[in-house]
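The other protein chains are all here in position, but one chain of the complex has been omitted.
Residue numbering begins at 1 within each chain, and the chains themselves are lettered A, B and C in the order written.
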């Protein structure tokens, strides 16, 4: 049986999802873009900047059952039967009809990746999916009721604050944001969060109501000092309700000229953000564990969406070759153009197979057991899909670099994937170390 | 003697220009960017969008003698001693102090390429330089007085309208913009220009006062038909004063999210633009000749500016490696980072040498005799310099893709060079045909 | 389920085969090489050049059940129960214990590819497997008894004569070898075969007892002319017993300095080889059909053996990094070395997955339905595996290019795969045409 095979039920889901993406999401992209293009400055980060077409797509996706498909297993009953979602409106179906393996959900991610609108329409977009997984796995019942439920309902959005401007954040030990612990006289604990973050995707989104922040424990306060030597502890993840007076979104960052409003990427200064114990996820010092657990499935999603996006660009390129002529021949009749097609078909197929094989390893061995494959796709898939889109841009010429087609944005988006969640160099080192470890074991077993 | 060597006089010019670029232009970039960033919508294409800092730089460049350095030989005296420049102000020195070869000017282009502001500050930016060359070589005295003089003075800017949205413009025979000739009863001639252009760089610039337009001759009007069979003639270049009621800049195009205001790239509809004989440059049907003659030196300029831009990014990358640490080591201590440095040094040097060798061929053999080298650098230099900037982006991580550094814009700018003036595929074919011709001659000489 | 998964029975077979290859075949390579190295000139193409160790390995493989594993389904009973094998010795088990799918056999090919001796030891080496498949599918009972049976028994070897020195053979229509048909007075038919072939792998092998030759039908003889206009017909495959007085092996060809004796690659002149009707396979003019049907599964075998060979080189490289030091560190501690490891792991995995996905397509859709994937792996797998071995050579330095390790031969062998059975360019064109056809159908279905 194939990496590409699906159960009959999932296969039918895929067919319907393809129809939804191709016939509803892709045609809506223009309206979405036009809506945002007319706004400037601060207006781009308000509710007015959220294109109404998105809500239409979300309703449709919900009614078709394409909702929260990323969820790997059933959610706690308290999230379904009641809770404290912001507006008391609990009539939204928040659980998918079936629980998919990473491999199966990966195949759907390729479909959703074809349109920039599909993941959000299906409540399957980053960083929300990762945050929902964290809250589902590690959140308290109150954290789940307060934040997870409205996220699952698609009523709010969220941010994950990890990367920092002043250090190479690919080495997590470099992080400087500090969570100072203070034991108060009554024995209760409070935390003060200080630091600078950037590439905080979604932090400026008007719908963003919660941020998960990774910070270094700071035990230097005298109230903590009884017997504890190390002033500096491991990382902790805390929940900060958004917007928050101490969380200052100082500016939107552009990605090669795109600000991606209204979701965007913010530089955020954390200025004496005061939190109590209920803000901590899983426990003090367990931040690394949490950020690691986000990564495996998250990379499958990213990579398969990248494959879907590149596949769409590839199809556009194929069609273009039937429409344009140079030197008396259609583009598709030129040998060099055909080589670009063949190379792209191969690159796409390799990217797809590598990612699905990794997804299957996660399904079979867990994210930890699949670390080698996860590192492998983190590096190779952005590279392979970039090449495909780069060729599509080249075939389209001027149309490929402007805003008339999804190509230009796709190319820089895929380029950015080589940096997001750590640059290639870091993941190649990880993969090599795992390979060297296996080699060492083989050598020792022979002696 | 080396490709890199300069006469003592030119060498001193280069040193002073480097100082000007590094100490005046580069530090002014932030002010320039901030000025434009605050404007939105249509405001970005008004005089208000032209940052005042630019005028300061232009004055300084003029007073230092860095003005119109691209001019290969003295200009007609009527341009110096009088004429009809728009405001009668002729006190501007418009001729450079020395006339440089393409190789020597190329070396200065590398220096100017380091800052996005330097070429314009020195009145050496595209498409003005190409347009000035055309007017200098082929313009009538009146065309020169009216348009060339203020261009040389830096008082106005210009556009060159060639590429079209509806056809693959890399094959010039595809162009559809038509120049209909009508012989009037009194024997005088009038022309009607119709068509669509895009990637018309500078056409929306408020300072743009003249456009050169490439159009296909249309002799279908009965007034032309006496004895002339072919209804469709070769291409002609005409001068259109700007702004013009028949020239509609329908929208700015973005390049990977950048609109490059206030200069920018427009889609332009030519709607019954009426012109008389004085608008024709060189003669009817001589458009291909004109556009070809622009290309040789223009590519040297583009390529050497690309080298300068990549060299700046490379230096920023080198400095970054001393500032950031991962896994207990500075970036420059990591072996894989060092490989990126070595590869970049080699790529830059290859790009530089190839371009200067081509410039020297143009100096020695003329642009036509150097066609093989011109095609060669058109393809290789964007590729080589892109690789350098791509590595710099990778070393910088998040900072590399946002607007804080010139890297992101540089990367997409160099990517676009692989399309501008014809995609790689076209120039590779040209180069191959020239190589095959030489091979055939060698084979025949042996028989 | 994974592309890499096997049934329990096949999985156990794989484990045992790995043991056989690693513990019997690989250790025997030195003896094999030394045996051949001592011979020179014509001696290299005699029975004396066949290293005795090979027979030992073949016996062992037979007794372990690793024999003719490539056979996809049971063979005719007459081949098992009797027949006319050259020496009447029919006690050799010629059928495998299980009939594997292309995907499953592919996984075993990777294992066999690790040692240059394993495929022949298991009677699974080219071109015999392809020839056996042809005879099994298309041979008459007599052809099967005479040639297929001893081939299945591993008693003889065979050659496939297709490529020609004087034409670009990647375009099969270019072939010039002619099969002249003559209808004799008694109505019986005879054929005269004339032409030049090269890269005739195995034709000089002393054990080669049969050659399949592809030739163009020549109906120009007057005896054929009644009513038949076209003098030149399609290609036909004929069987020629070897050695044969009209089949002149004029010289061995080297592959980057290796002659691969005693199997080798011959230039062969066919000089008035007289054959009767029993020599024709399947029928006159059906040669293209036959050579196409060889290709699908054959490419799986080639590609997976390439993966196995590259995997072995990769493992050697990993081990080397623990043994050598430069500049105070083991090779594996150098960042640039680790990048080579990571890239190789990714390349290997991509090559493996692409090939197995193609094998599965052949299993599911037949070779014709999998043409796109077959073309894809024909191009990508030699490229991907070459890169891996190239890095291994680089890590080993001098030891990598000499005869002490399998690396040098592997590198040029994989390089040659980019040419054998047609150069990359041809297969990229085929793949592109299939992709374009699919695109056209998509476009039409939307109208």
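The criterion applied here is as follows: a residue touches a chain if its C-beta (ideal position, glycine included) is under 8 Å from a C-beta of that chain, and two chains touch if they have at least 3 such contacts.
Here the structure is a predicted model, which means the values were calculated and not measured.
Asker: Looking at the whole complex, which of B:254, B:380 or B:416 touches the chain that is not displayed?
Answerer: Residue touching the absent chain, from the options given: B:380.
Asker: Going by the contact rule already stated, which one of A:164, A:259 or A:339 would touch the omitted chain in the full complex?
Answerer: For the chain that is not drawn, the touching residue is A:339.
Asker: Using the document's contact rule, name the residues of chain A that touch the chain not shown here.
Answerer: Residues 334-339 of chain A touch the chain absent from view.
Asker: Spell out, residue by residue, where the missing chain touches chain B.
Answerer: Against the missing chain, chain B presents residues 1-5, 315, 318-319, 321-322, 332, 335, 337-339, 341-343, 345-346, 349-350, 353-354, 357, 360, 364, 372-373, 375-376, 379-380, 425, 427-429, 431-433, 435-436, 439-440, 442-443.
Asker: State which residues belonging to chain C touch the missing partner chain.
Answerer: Here the touching residues of chain C are 40-41, 163, 165, 167-171, 174, 198-199, 253-258, 265, 324-327, 331, 334, 336-337, 390, 393-394, 397-403, 408-409, 411-412, 415-416, 418-419, 423-426, 428.
Definition applied: only the chains that are shown with their structure count from here on.
Asker: Is the contact between copies chain A and chain C built from the same residues on both sides or from different ones, judged by whether over half of the numbers are shared?
Answerer: same
Asker: Which chain has its C-alpha centroid farthest away from the centroid of chain C?
Answerer: So the chain farthest away from chain C turns out to be B.
Asker: List the centre-to-centre spacing of chain B and chain C in whole Å, with centres computed as mean CA coordinates.
Answerer: Distance between chain centres, rounded to whole Å: 55 Å.
Asker: When the centre of a chain is set as the mean of its C-alpha atoms, what distance in Å lies between chain A and chain B?
Answerer: That gives a centre separation of 40 Å.
Asker: Just give me the whole-number Å value for how far the CA centre of chain A lies from that of chain C.
Answerer: Spacing between the chain centres: roughly 46 Å.
Asker: If a residue has to touch 2 or more other chains to count, which residues of chain A qualify?
Answerer: Only 337, 425, 428-429 qualify.
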